[in-house]
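For reference, the structure I am asking about is given below.
Up next, subunit A:
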Amino acid sequence: MNELIPLMVIVPMMAALLLSAFSKYEKFIRILALVVAICLPIIPLLSNYGLHYFGGYQPMTDNVTNIIYHPAITYSFNFMQQIFIGMIGLLTFLVVFIYLTKYKNVSGPYLFLLFMGTAAVTALLLTDDIFHMFVFFEILALAQVGIVAASSIDYSYEMALKYMILGSIGSPIMLLGIGFLLAITGTVNVTDIVAIIRGGLIDATSPVFLLSLGLIFFGWLYASGLPPFHTIKSGIYSKAEPHGAALLQSFTVISMISIVLIMFRIYSTLPIFEVLIVLFSVIAMILGVSMALTQTDFRRMIGFLAVGELGFIGLGIGLGTQFAITAGLFQALNEIVITALLFIGFGAIVNATNEVDTRKLGGLLAYHPKVGIMLLVGGLAMAGVPPLSGFQSKLMLVQASLSCGFPELSILAIMVSIATFVVFVKTFYSMFLSPKPHDLEVVDKDVPKAMVFAMFVLLVVIIALGLFPDVVTSGISNYVGGLLL
Partner candidate 1 sequence: MMAETQLAILFTSIALVVIGLYAAIFVDNIIKKIIGISFIEEGANLFIVGIGYKAGGIVPILTPDMDPTWFASHASYPLPYGLVLTSIVIGASTLAVMLALVMVLYRKYGTLSTSVMLADTSKQEEYNE
Partner candidate 2 sequence: MIEFILMIITILSAILALIQKDLLKAAILTGFSGGALAVLFQILLAPDVALTQAIVGAAIVPVFIALAVKKTQRGDA
């Protein structure tokens, strides 16, 4: 059923608008939010692979040059989109579920932001149109700012405004890049642009083409929180509510891979493109881990670790072979799940202790054994301990960089993994295992059941992906093979 492809974007967007409009009727928005959240992971599973042309404008063939033009905004749905949209749907369901059970008074506008963000990243994954990508990039930035500003943590408004100012510098710059691309190719459809470049109709070494790469690349750096934006990105994670942060990081990962895949299709003929991606990814890996080491606020620490993990994804895509890109995308899928688990788990700790400083915490394993063990497994998965999912993807990345002839990069990747392990174990020790400080008051209340449930679901996904990675990687590999043709 190809009709379901646009519904993946339309359903969360309509739900968001309805939730915002009827926010007075509490019972109604609770039921609506839950129903839509359950639908989100199911729609991509039911839908068939294929293309959707908005307005029904079929592609046209130019009789003179034999080039096919796509006049409509095109959505393309394939295995890669299916698995990522399914995962983001699952995560949105868990986050909405946690939110609905945690608070007595449900806020319609906040649910609006959550669903709008989900709709935006879904559209980013599906779209084959570079301006459509820009529009949803902006909507996503606004939704992220809203989620941060809506949290009750101190200084969240300042962080939101800072992120917004950087974003509104970054997005017109990206728009200029799209403008340059439009000026030399005359179209905004990615497939058409690729056909024009491959057909040699424009000079791929012209400075205008390079300039458009630079400008879009800047926008991509902002969207994905790679350096120089790593501080602000980890900052917004730490200022959002924990379940919001779990969703925010998945937005970041998905906007990163969807924009970089579009850029990869357009600019892969330029050698400098892959060098740039690898360069920024390596800087992100090193900076992310080394800054995580010095943090005392554990939310900030997870934020920096998440930025470091983004570097692994970029590394895989920058290496540019079929195996490497598959590894990078698989790493992206794993990171979405693992980091969400860590944010929700640490959020449960904040909920129980009202303390975020690792130096003032200790001995929590006796109080919250379930949360502690699930967090430990999640952290080990992030650091790449077998047989969890993070291990499989990092092993693939190391193999890929070896087979591409860059043993330095594989050594660096292993070192960053070890450093991640050290950072996580250090924090875990001081929070859960070290003796409890006298002045720490552990509020004697249970961790919300919804949070434990969400962590359990994510844990099952982590272990399943770790044991059976082929289920995902073979499909992604086919998709990447199609891109590289």
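Basis for inclusion: all candidates are chains of the complex that A comes from, given by their letters.
Here is the rule we use: a contact is a pair of C-beta atoms (placed from the backbone, for glycine too) under 8 Å apart; a residue touches a chain by one contact, two chains touch by 3 or more; residues count from 1.
If you're wondering where the values come from, they're calculated on a predicted model, not measured in any experiment.
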item	value
Touch-positive candidate for subunit A in this complex, from 1 or 2	1
Candidate 1 contact footprint on subunit A (complex, rising order)	131, 134-135, 138, 141-142, 145-146, 149, 154-155, 157-162, 164-165, 167-169, 171-173, 175-176, 178-179, 182-183, 186-188, 235, 239
